[in-house]
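Inspection log for the structure reproduced underneath, given as structure tokens.
Heads up, one of the protein chains got dropped from this complex, but the rest are sitting where they should.
This part shows subunit A:
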């Protein structure tokens, strides 16, 4: 089947989509957006997290056909014309990225957290990132990056 949706502000279409395939597969394999990662395909790791209609979801658990007509923002859509999003900048500066496989998901989840709650407490950060797994960093640098992005946001 064919699906049409808005991805990162652009109208996109994909042909020959299999009815049972995930939005994650369609993004990566049909729309040339490999930023969202496929690590578990069962909702456990969060590396495929994207916004759909403004809400963070695991794109591996959305059927591509369910995204028909919806607005999707992937990690590729976070940076603006003037460079990286403050969340991305903070992850770079704090060393919150090692292999980087989990990073796209953490960026989207953190972006959503700070949009809803610009100065979260540590328990709120942990709660918001509970659905994102990282096998490398031990999370400390990721927490540092979220706090740094929050205080950068508070100053700007």
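Just so it is clear, a contact is a pair of C-beta atoms (placed from the backbone, for glycine too) under 8 Å apart; a residue touches a chain by one contact, two chains touch by 3 or more; residues count from 1.
Throughout what follows, contacts and distances are computed from a predicted model.
Student: Among "2-oxoglutarate ferredoxin oxidoreductase subunit alpha", "Aspartyl/glutamyl-tRNA(Asn/Gln) amidotransferase subunit B", "Fumarate reductase subunit C" or "Molybdopterin dehydrogenase FAD-binding protein", find the name that the UniProt record gives to the complex chain excluded from display.
Tutor: For the chain missing from the view, the UniProt record says "Molybdopterin dehydrogenase FAD-binding protein".
Student: One chain isn't shown here. Among A:39, A:63, A:79 or A:136, which residue touches it?
Tutor: A:63
Student: Could you please point out the subunit A residues that touch the chain left off the display?
Tutor: 1, 18-20, 22, 41-44, 46, 49, 55-58, 60-63, 65-66, 68, 109, 112, 127-128, 130-132
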